[in-house]
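Structure first, commentary second.
In this view, the complex is presented without one of its protein chains, the others remaining in place.
Right, chain A next:
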């Protein structure tokens, strides 16, 4: 958990601003730190990342004063232009706002409805995971052999998000944003993907299919209500939140089964 906290802190610290040079140096330093951290985690090592900052600073300082006369030596020219473009920008995933560690934490929270949820993980609205799950649901529905149902999935999720957002704003004292609701509902769609992929293997129209669908609906709504109540501090009202979620996921299950 401490690693998670530290990573969370690092993730927000680096804001690269192009217009302010001094801040650019500071943030560049921490950015390089972050790059070093991530790369050491994934096992890649850029060549001699140690001396690149100092060289970059030197050449930048001399570069600003004399535009027309290059003061750096030619043998570092190609390397400098490469690291110039590469190191000045934040990593692509960070720029897009995709944080794999958070996505994995949220997925684990959804998959284990009995584990108490951490209320602070919903502070950032992350729509990458939900998008992936919606696409996975549509893809597995295609695999089962239904008509193409992507439109229904998106339409249902949009209307469901609006309705849940209105209800949660009415029932909770702190408000909640659209993104947060969409994110939570999207993450809790994961068990529904499991249901539709099991429809590939056997037909869901019998008693077994109905029981499985009911179980998955319960799972989804329990996870969603658990996350909502922990994030909005609405103890005692988890069942009241779980029921509208169950209705929404029931509609998704209707789409999957029939």
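Keep in mind that, in the parts below, contacts are C-beta pairs under 8 Å (C-beta built on N, C-alpha and C of every residue); 3 or more make two chains touch, one makes a residue touch a chain; residues count from 1.
We take it that contacts and distances are computed from a predicted model.
Engineer: For the chain that's not shown, choose its UniProt protein name out of "Transducin/WD40 repeat-like superfamily protein isoform 3", "Protein YIPF3", "GPI transamidase component PIG-T" or "Trafficking protein particle complex subunit".
Structural biologist: "Protein YIPF3"
Engineer: Can you tell me which of A:114, A:170 or A:201 touches the chain that was removed from the display?
Structural biologist: With A:114, A:170 or A:201 as choices, the missing chain is touched by A:170.
Engineer: Just one of A:143, A:158, A:214 or A:254 touches the chain that is missing; which is it?
Structural biologist: Final answer for the missing-chain contact: A:254.
Engineer: Using the document's contact rule, name the residues of chain A that touch the chain not shown here.
Structural biologist: 166-167, 169-171, 205-207, 236-237, 239-240, 243-244, 247, 250-251, 254, 258
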